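One structure is given here, and the rest of the page talks about it.
Of the protein chains in this complex, all but one are displayed in their positions.
Which chain is which? They are A and B, in the order written, and residues in each are numbered from 1.
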Amino acid sequence: MMRLAAPNLCIHEQGKIDTLTNSRKWLLRGAAALFALALLYPFTAFLADVGPWQWNESVRGPALSSVRVSLSLTALAMLIIVCVGTPLAAYIARCGMRERLIWQAVLLLPILLPPLALGILLTLAFGPAAKLGQILDRYGLVMTNSPLAFVVTQVYIGMGYFVLGAIAAFDGVPVMLEKQAALLGHTPLQVFARVTLPLSRLGLAVALSLAWVRAIGEFGAVVVTAYYPAGIPVQLWVNLQSFGLPSVMPLLVIFLAVALPFPWLVHVVAQRKRHA
Amino acid sequence: MLSVSIRKQRRDFSVSVAFDLNPGGSLALFGASGSGKSTVLSCIAGLEEPDQGYVRLNDVSLFPPGLPLHKRSIGYLTQEPNLFPHLSVRENVHFGVKNSSNGHFSAGLAEWISELRDRLDLSTLWDAPASGISGGQARRVSLARTLARRPSLLLLDEPFTGLDRQLVRKLIDDLIFWNQKLGFTMIAVDHQAEVLERLCPQQALVLEMGKIMQRGSWEELRHAPATEQLRSLLSPL
Partner (left out) sequence: MAMNTSRRSFLQLALAASASALPFKWAGAKNLAPLAVAYAGSMGSLMEGPVKAGVAKSLDLDFHGRAQGSNALAQLIIGGSIRPDVFISVTPGPMQSVLKAGKAMAADPIAHTEMVIGYSPKSRFANKFDQAAKSPEKNEVFQVLQEPGLRFGRTDPITDPQGRNIIFTVMLAEKSLQKPGLVETILGPTINEKQIFTEPTVMARLQSGELDAASAYKIQPGSFNLPFVPLPKAINLSGENLQSEHPEVKLIVGEKSWVPEPLIYYAAVLRDAPNPRGATAFVEWLKGADGQNILRHFQYDAPSSAKPLHP
């Protein structure tokens, strides 16, 4: 098109236009690569000299146990977050502006707290000092140093991230599509299932992976509410104090290996289904 | 029978219209851009609620109180085809119709959908994803989807804008054909007079600043336009 429009441009100048665009492209790629390097730089510390990594009997057992704890209990927390958070987000997405503002504050409060503070508030509110804590205690529900405490903490940590992301995902579905679906005989629940959910899949996936990433690495709150059973972050802390850095590194590698696949997979599946 | 008498406040003026339409009849709503035509349709469809008044379709009160959208037997077509992008053309067309328990449509329904598909030339597109077809094709799919349900009332809000003349002519003829065959009531809104003249020649309402300025057939409108604006809208470019 350009060549036709500017016939007096000599070949030489036309060539320059092309290389400019190319070099700009490579500039952008270079900048992006630099950014990636900067972001991944801390991981070069794995090559630091801390002495030979320790992975003997005394380290291995608790480490693998902490992996099991983290994976299973965080997965359970995610399940709860999705089951409770999705309909809640659907409701909020349909609210008027004023109610939405209130909801945003409500959802932000727990996740704004420094994790240590959240842990302390949770132990106070669910512990024997509080009425609810006493009731739970009577029914044999242990709210400190138990799997229940672990999961509850993670739900409080992750819920806000998921719901806020899910609301944005539902907002991205055009209202007219939902109204057309309704005029085509679908109840609000059916519209949600057949139109809203499928179209917000990617956004929901991102929201869930954020909640997962946040929860599985959570230390500050969990170390207060659920020192047992030890998940990976608490175990890293224990390893550091008992054996030092050589025992921290291998568990760190394992953590990355087990924590990364889920959110990554979630993105892959969501992307694929989008173009189905 | 469709009975409408509504009032809705817009920013600069209030829309205030009342009319009745016999079953199977077709009505044109004509007026300049921003005269409130779309508001009337969206109030009837239930996308908005009137401030006052009533809307009744075949002894069912659509308003007040506002009947939920999914209970209304209304088809609503606009300029935007609003197809479901995650579904194929076929799934879009089938969206509003229920299949029986074994997953197949009743014979009559299957035949009707085939007729829609063939007459609107959707066979080659049938299994294509709805997100991958052209604008003109999408509007045909949208029409098929809306009619597959055999609604009692069809509302058309400038659905032909931007389509080529040949396609518009064909779609109008298809609509007239099906209107006679199925007997649905139809209201069409447009700011192009010739489209409405062909589609709903017998009855037309002219809107100006939300009020009905004239009622009648297109012949009457052309012969004796009630307002200066109407005369201007009807005269050649």
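By definition in this document, a residue touches a chain if its C-beta (ideal position, glycine included) is under 8 Å from a C-beta of that chain, and two chains touch if they have at least 3 such contacts.
Given the structure is predicted, the values throughout are model-derived calculations rather than measurements.
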{"item": "Visible chains that the absent chain touches, using the contact criterion stated earlier", "value": "A"}
{"item": "Given A:Cys83, A:Leu124 or A:Leu265, the one touching the chain that is not displayed", "value": "A:Leu124"}
{"item": "From A:Val84, A:Val213 or A:Leu245, residue that would touch the chain that is not displayed", "value": "A:Leu245"}
{"item": "Touch residues of subunit A, complete complex, unshown partner", "value": "50, 57-58, 119-120, 123-124, 127-129, 142, 144-146, 223-224, 227-228, 237-238, 240-245"}
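Keep in mind that, in the parts below, only the chains that are shown with their structure count from here on.
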{"item": "Subunit A contact footprint on subunit B (complex, rising order)", "value": "45-47, 68-70, 72, 74-76, 78, 80, 82, 84-86, 95-96, 98, 129, 145-146, 149"}
{"item": "Touching residues on subunit A, where the partner in the complex is subunit B", "value": "174, 176-177, 179-188, 190-191, 194-195, 198-199, 274-276"}
